[in-house]
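What you see is the complex with one protein chain gone and the rest in place.
Moving on to subunit A:
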């Protein structure tokens, strides 16, 4: 129910236009870019779907992701931030994991559908 409402809002172009200026401020305030992270680095990874999605990243992307995580932990421990020019730029904050998560969720949904299928004799 709530998900449907959320989706309706997301699809509404007027609502999107209204939110866009706010969203950048919101992202900047949340501070993850100041630690050099990307939004997809923050997704909760302890689920089978996201584990599978991460395993589908190529070697280079995994290395970069691990590097960003370690750097961010270190900064957080020492109560520091990166210098301004090293912050994640908005154009670099790409959703590298989201498409894979969607792909894997679809596969899981498909598997569930087949597993709970009832056959109808014609």
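FYI, a contact is a pair of C-beta atoms (placed from the backbone, for glycine too) under 8 Å apart; a residue touches a chain by one contact, two chains touch by 3 or more; residues count from 1.
One rule holds for everything that comes next: contacts and distances are computed from a predicted model.
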Hidden subunit of the complex - UniProt protein name among "Mediator of RNA polymerase II transcription subunit 18", "Adenylyltransferase and sulfurtransferase uba4", "Phosphatidylinositol glycan, class C" or "Cytochrome b-c1 complex subunit 2, mitochondrial": "Cytochrome b-c1 complex subunit 2, mitochondrial"
Option from A:12, A:28 or A:55 whose C-beta touches the chain left out: A:55
Absent-chain interface as seen on subunit A, which is shown: 55-56, 58, 107, 110-111, 114, 119
